[in-house]
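Note that one protein chain is taken out, while the other chains of the complex remain in position.
Coming up: chain A.
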């Protein structure tokens, strides 16, 4: 008791505690960014390998989907797991809920940018090595990598309506558009994942199972319950949001796509998901566990 009395008044001086918590948040977020990029690359390689094996075996036709869906799905899942699991560590280290949300928001942007860059590099490599015989096995699949932004990037009229139908497409890829389009898709996927992760944390296991069951039933009954007129409108809206807004005919180089709706959608979706994540995390708690009762 006496010793404690002598030690009184020593106190602790803080040296930028707010900076400390942001650093802690980034320490964790960096791991998730690295994981997001690794997962995306693994998805890319796996898909290409599967397609290659399919070609080698012959007769196995891979479903005709865009590689971007794979990447978006994996990024969404990574972001959801990060948002679900990172909270406990950070809140226990004195990081505020506001910092947790904003750090993950920034982390999502980093993941999307990094994977976008990787995908652009893959596309470049694809074009460079396309004449190598060994690569031919993968060519069919490789061409499908990010097909939609790839298509976008081929069209020189994507940004300006003034060219209209008369513009002459140039046989040259615009890498910036390719990268931006991939970034926009992945950013939206990551933000939706963050929101779903927060939602899962709030609903807990039983709630998540119930939500999945409801989503499954709605997906099954969507075609029957929703009139075709509304479905068409939704499809047109989604197509517009994704930038498939064309003035020309078909989906070839004659079409005039626009990147702006996609970028606008990215901003709107990110803001909506960011707001939803903030509203969800504001009341998120780490409740005392069973062990405390032992």
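Going forward, contacts are C-beta pairs under 8 Å (C-beta built on N, C-alpha and C of every residue); 3 or more make two chains touch, one makes a residue touch a chain; residues count from 1.
Here is the rule we go by: contacts and distances are computed from a predicted model.
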Omitted chain, identified by the protein name its UniProt record gives, among "RNA polymerase sigma factor", "Cytochrome oxidase subunit III", "ABC transporter, ATP-binding protein" or "Monovalent cation/H(+) antiporter subunit G": "ABC transporter, ATP-binding protein"
Option from A:30, A:98 or A:231 whose C-beta touches the chain left out: A:98
Touching residues (missing chain, whole complex) on chain A: 1, 3-4, 7-12, 14, 17-18, 20-24, 27, 88-99, 282-283, 285-289, 291-294
